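Working notes for the structure below.
Here the complex is missing one protein chain, while the rest keep their positions.
For clarity, chains are labelled A and B in written order, and residue numbers in each chain start from 1.
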Amino acid sequence: MAYVAIADRDHEHELHDPQSFIRKYIWSQDHKVIAIQYAVVAIAIGLVALVMSVLMRLQLGFPDTFKLITPDHYYQFITMHGMIMVIYLLTALFLGGFGNYLIPLMLGSRDMVFPYMNMLSFWFYLLAVLVLVAGLFVPGGPTGAGWTLYPPQAILPGTPGATWGIICMLASLAIFIVAFTMGGLNYVTTVLQARCRGMTFMRMPLSVWGIFSASILGLLAFPALFVSAIMMTLDSVVGTSFFLPAVSSMGENLKHSGGSPLLFQHLFWFFGHPEVYIVALPAFGIVSDLLSTHARRNIFGYRMMVWAILAIACLSFVVWAHHMYISGMNPYFGFFFATTTLIIAVPTAIKVYNWVLTIWRGDVHLTVPMLFAIGFIFTFVNGGLTGLFLGNVTVDVPLSGTYFVVAHFHMVMGVSPILVVFGAIYHWYPKITGRMFDERLGKIHFWATFLGTYAIYLPMHYLGILGVPRRYYAYSDSIDFISPSVHIANEWISISAVFVAAVQLIFLFNLVWSYFHGKPAGGNPWRATSLEWQTPDTPPKHGNWGKDLPVVHRWAYDYNVPGAPNDFIPQNQPPDGSVPAGRDHGVKA
Amino acid sequence: MAIAIALILLVIGTVLFHFLSPWWFTPIASNWQMMDDTVHVTFWVTGIVFVAVNLFLAYAVIRYRHRAGGEKAHYEPENKKLEWWLTIVTSVGIAAMLAPGLSVWAKFVTVPDEAAEVEVLGQQWNWSYRLPGKDEALGKTDIRFVSIDNPFGMDPGDQAGQDDVLVASPELHLPLDKPVKMLLRSKDVNHQFAVPQFRVKMDVVPGMVTYFWLTPTRTGSFDALCEQLCGMAHFAMRGRVVVDEQKDYDTWLAAQPTFSKTQAELTGNAETGKTLFATCTTCHGAQAEGNRELNAPKLSGQGKWYLAQQLRDFRNGVRGTHENDIYGKQMAPFAAMLADDTAIRDVVEYIASLEEARPPASVLGDPERGKTLYATCANCHGTQGQGIWATNAPRLANMSDWYMQRQMQNFREGIRGKHPQDFRGAQMASMAKVLADEKAISDVLDYVHTL
């Protein structure tokens, strides 16, 4: 499909303002509409995954009270929850949602360079989600192999959904990858070729840097998942032996022989680790912009930040086997992968320092987006530091497979990016809708989410150190070291989880209510410098920039420049101080 | 402002939680104390960073929060010197954690020459073990040899394997203070053999043999868990490792059969069994068709391996010893009348030769609902309720439903499956909790009638 668009589209596409409702909002080729479509579908499917996690927590916290789910269901929910949150929510939302919305607006272009392909990308994504949801209804239900889908169990009896469910999952992933490839080509090419005059690479906002490098990672890493999905489908349907060795399943000796389960794990994590950064890098970028804008200070060490993003992106391809220290691979690999993994902590730490140093000596406005950004720093520091435990091969051995791991990855790639997502939605909501959200509700949402998630995950670390294994449907009293206090912790965690999940309704309510009743926001309510706040209309119209494209004269972080009359200078403001004709800067006194 | 206070409180709270929480490493039982030490080093380094960064963040928020007419932000694109310093300090901290980590790992990958070999065999959803016999070498195995008579998949033609000691129970004994290399093999899917007190663990991967090594340093009994998702009953896949003094270990070892012994004792004599079964007919009936009035379940059609195992359990006191197990206690003395394993095999052989009749249905429920619930049971007992030897799951179809109902209640109430040696019963006990109430049990049993 991709070829069509590449070969047929001219780069100077004309803008035809779509007239009919369907053209404008359904079969839309406008990046802003596509972004919202992506976001709505991602959040909708994410809510499904959230409900699943609540059901799992109720089972774990109150195993004898709520008989809501069986072990089959538990493992199916675990699998779907993980896969949906990582791929269909976070990846889709950061790249399909924020990527689509922000890249053209921040770079001063009219749209993505291949709008038709961009539209196809969304429809393929929707199809992938539908196939995934269809998996819930096939005989045997969805797959319960864990989100890592390790063979052989993913396709052998004894695992829920080992026949139909897994095929739906693999098909859905393959479609998602096609969708992502179409989107990713767009994001990368747009960044490379459609920046407006004056927007050099080193003047791009860090949000764009994050999304840009994450897209490149995705384009190179998703093929690994594609390859493993195809090979596993063949193992399951045709009877090949790529991943299946000779096994005796349920007392029957199967025909397979010689396949390597570890081969799948290598392929999966060759995708899976960069995937962590596909989610994290956009979050890093966006949070940098939130911090800078609301602290009214230039982002500290911009160049270091860009290099750190690039270093993380490059290194993320050589750390994958730290997920496999005790998978049975050659243990000597541990030396290599522990070293690379701990090296990647250096650029990551630099990013954290620079965020904190941006606040230091700033003029910190504690707005809702800023609260989420600060919450992110705290959560990410916590999750990043526990990563040093699991990345270091020796320390990983006792902790892997326990709740320590669950706590770590939820802090670092669950809660942290989600806090950024919330902050970003609050930050750009006025631009997207033209109205302000309700600040009080936003603050309640922040406090409940931030404190609630910490209440969930802090005790989990310690359960993990005790040795409580993850992916257990129930902890019978026959495990000697699991004391009654562990059950109390589980109850506490479950109550917090239900609370945090419920609080998200406030967020959804705020989004909908403010759309109709929020205060009009004006063009630039945060008095921000980057281009998306300088559009002639809010929300931006099709084509974004009216008659003339903007021209950029400075970087995106000119806050409180000594001698400047305002505490910010928009990127498109010429050095002589004159206001570009026909532009409403949204500067309100 | 509130956020800064919250950050400070969270930091204090986290540190307090760290020191006050009741959850910490289980007391170590192996030579891997240095793994704990590495964890401690990591905790110190990361803990200091955690406190320092977050307190500085809180300070910055308080000190530089926006105030009307307050000072402007400081414009400073970068500070190379500061960034370099931070990079260097971070790198030093990272190296301080990595260096001990790698040096301990070097020990992990070097198995001492004197380590004795023990093979752990994982399958859905139980553990068994194999030890080399007098020749100190493990025989060859292959999945294609796996069968009900040869569950370890031993190569019958390999002489080295004849004296291998086979431990069919999930309980393994290890001698104190002797290094041991655990060889891990799987029959079906990925598992992980983990004893938290030993710290070290490793995935068990089909198609290859993985390993780790340790020296047990204190006696005791430790739960072995599967920590790699292996299907529906992953959470109920449990083993045990008992660390013994050498003397106790030798006693245990002597009681375990060798491969050649198990092969010599595969079948029983139905003729002898018939004589022995005469006693049983009083309650279980001449055709072993069962008798509800006498609380004797139907036996005919049940898997031989299951009957033999239950008889052994009754005889060894694993079953029929719980004070509330009224009917089990009745069975126990009868089982004790079978003199030895040979007698058990004979009687079981005879039962297997009996004609089977369909027992009357006595438990009624909602079979439609039962069908949905049975999906979980089918994982072990088979979609047709036919029973699967590999999962230690007896046949359910065409067996006495009133008996199964009572056993389900016993499992749920802790009357059955509580004995420390009753691993399979314990597994069923945790699965039985899936059925919420009496009605769910009846529904499932009524569905089983239709199979």
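To be clear about the criterion, contacts are C-beta pairs under 8 Å (C-beta built on N, C-alpha and C of every residue); 3 or more make two chains touch, one makes a residue touch a chain.
The criterion applied here is as follows: contacts and distances are computed from a predicted model.
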Fill in the blank from the handout: Answering from "NADH-dependent phenylglyoxylate dehydrogenase subunit gamma", "2-oxoglutarate oxidoreductase subunit KorB", "Cytochrome c oxidase subunit 3" or "Dipeptide transport system permease protein DppC": the UniProt protein name of the missing subunit is "Cytochrome c oxidase subunit 3"
Fill in the blank from the handout: Answer key for A:T163, A:S257, A:S483 or A:N566 versus the chain not shown reads A:S257
Problem - Contact residue for the chain not shown (choose from A:K24, A:K67, A:H266 or A:H365) - result: A:H266
Practice task
From the listed residues A:L219, A:A345, A:L390 or A:I456, report the one that touches the chain absent from this view.
Solution key: A:L219
Problem - Chain not shown, touching residues in chain B - result: 77, 207-208
Fill in the blank from the handout: Residue list for chain A contacting the dropped chain reads 1-11, 113-114, 181, 185-186, 188-190, 192-203, 219-221, 223-224, 226-227, 230-231, 234, 238-242, 255-260, 262-263, 266-267, 270, 298, 302-303, 306-307, 310-311, 314-315, 317-318, 321, 329-330, 332-333, 336-337, 340, 554-555, 557-558, 575
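The rule we apply is simple: only the chains that are shown with their structure count from here on.
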Handout entry: Inter-centroid spacing, chain B versus chain A (mean Cα positions, whole Å)
Key = 36
Practice task
Going by the contact rule at the top, pick out the chain A residues touching chain B in the complex.
Solution key: 63-64, 67, 70-72, 75, 144-146, 150, 152-153, 156-160, 245-251, 253, 258-262, 295-298, 300-304, 326-328, 331-332, 334-335, 338-339, 342-343, 345-346, 349-350, 352-354, 356-357, 359-366, 371, 374-375, 377-378, 381-382, 385-386, 388-389, 392-395, 397-402, 447, 450-451, 454, 458-459, 462-463, 465-467, 469-476, 478-481, 483, 485-486, 489, 557, 559-562, 567
Exercise for the section: Could you please specify the touching residues of chain B with respect to chain A in the complex? Expected result: 1-3, 6-7, 10, 14, 17-18, 21-26, 32, 34-36, 38-39, 42, 45-46, 49-50, 53-54, 56-57, 60-61, 64-66, 70-79, 82-83, 86-87, 90-91, 94, 97-98, 100-102, 104-106, 108-109, 123-125, 142-144, 146, 148, 153, 184, 187-190, 192, 194, 196-197, 199-208, 210, 212, 221-223, 225-236, 238, 373, 375-376, 379, 382, 388-391, 426, 429-431, 433-434, 436-437
